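What follows is a set of notes on a single structure, which appears directly below.
With one protein chain removed, the remaining protein chains of the complex are shown where they sit.
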Amino acid sequence: METWIKSLKTNTPQEGFELAILLARKGVAYTQPSADVRKKLRPKYAKNADSLTFASQVIASHFQTVAAANNYWK
Amino acid sequence: METWIKSLKTNTPQEGFELAILLARKGVAYTQPSADVRKKLRPKYAKNADSLTFASQVIASHFQTVAAANNYWK
Amino acid sequence: METWIKSLKTNTPQEGFELAILLARKGVAYTQPSADVRKKLRPKYAKNADSLTFASQVIASHFQTVAAANNYWK
Amino acid sequence: METWIKSLKTNTPQEGFELAILLARKGVAYTQPSADVRKKLRPKYAKNADSLTFASQVIASHFQTVAAANNYWK
Amino acid sequence: METWIKSLKTNTPQEGFELAILLARKGVAYTQPSADVRKKLRPKYAKNADSLTFASQVIASHFQTVAAANNYWK
Partner (left out) sequence: METWIKSLKTNTPQEGFELAILLARKGVAYTQPSADVRKKLRPKYAKNADSLTFASQVIASHFQTVAAANNYWK
């Protein structure tokens, strides 16, 4: 696989949050490598409140890691 | 996307908790960018106990991050 | 919103646990602000084992935060 | 409520694990204070694999806290 | 209950991972003490992808604890 992440360092908390989203999506992409299948799953998933909350939970877990890696952008 | 967060620092634990809520919602909003769709999901979701507990879980995860970033407001 | 938390400091682990419960409930209350609706959800929810376990999970997550904030009451 | 916990300190990892179980159960008990109702829920719950895994998850979260409080019994 | 754990220290990350599995199983065993019942639940559970992922999640939570206890085997 090509390089998709080089560092957990980001300039701002917002960039860190967006990195957390990337990490959450990569977790899905490694498990289901077909972009086609993932795309087909999206419409239903994105209209289910619990599915969205679940996605938000994974982002929260990665954001803990990214924030720690950046010493909370202090 | 415009800037919606500049720092994890807050003056009080309560502001920190409210920042955690914002982070939880942003996790949803990045996944489902349509405010319209999110609004439609709300009535059902907000009347389901487990959905509310789940939302509370995501807030708890982000509150861990925000609290650590503020050295627990010691 | 009025002030409902001023500090994560508590005198004892038990008070810390009870603060964790408050935080878990506030996470729900911010998401569903109607006390009326929350009250209606309660009977069914409080008789479902998995719902109770889930509530316990959110408390556990907040207790991690509160315990760390109190240096584990060492 | 009477005092049910005085310290997160335990002599051994096993006692710490058992304290984590107590914390998980207390999270349920604060949410559903009726011992009667909790007892009725038990038979079904204790025969459901996912419910048991979920209970184990809550214990794991509390064990993280208790283990940290005891400096991992090093 | 007899002693089933004396220390969180392990010689290698792999032994630490296997200790995390033991902790996850003990969380189930304390909740459902009957080995018989647990055995009956196994066939169905072990053929359900989400149940397996859930088991893996509990192991991950305990592995965080065990890894920290061993200073990540650095």
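In this document, chain identifiers A, B, C, D and E correspond to the written order of the chains, with residue numbering beginning at 1 in each.
One rule holds in what follows: a contact is a pair of C-beta atoms (placed from the backbone, for glycine too) under 8 Å apart; a residue touches a chain by one contact, two chains touch by 3 or more.
Keep in mind the model is a prediction, meaning the values are calculated, not measured.
Out of all the chains shown, which come into contact with the hidden one?
A, E
In the full complex, which residues of chain E touch the absent chain?
Here the touching residues of chain E are 12-14, 17-18, 21, 46-50, 52-57, 59-61, 63-64, 67-68, 72-74.
Residue by residue, what part of chain A touches the chain that was omitted?
1, 3-9, 23-28, 30-32, 37-38, 41-42, 44-45, 50-51, 54-55, 57-58, 61-62, 64-65, 68-69
Rule of thumb we're sticking to: only the chains that are shown with their structure count from here on.
If you apply the touch rule, which chains end up adjacent to both chain B and chain D?
In this structure, the chains that contact chain D and also chain B are C.
I'd like the angle of the rotation relating chain B and chain E after CA superposition, in degrees, nearest 5.
Result for this pair is 180 degrees.
Can you check how far apart chain C and chain E are, centre to centre, with Cα atoms defining each centre and the answer in Å?
Their C-alpha centroids are separated by 27 Å.
Determine the centre-to-centre distance between chain D and chain E, using the mean Cα coordinates as centres, and give it in whole Å.
Here the centre of chain E sits 15 Å away from the centre of chain D.
Residue numbers in chain B touching 2 or more other chains?
If we look for residues of chain B contacting two or more partner chains, we find 50, 54-55, 57, 61, 64, 68.
Answer with line, ring, star, complete or other to describe the graph linking chains that touch.
Line.
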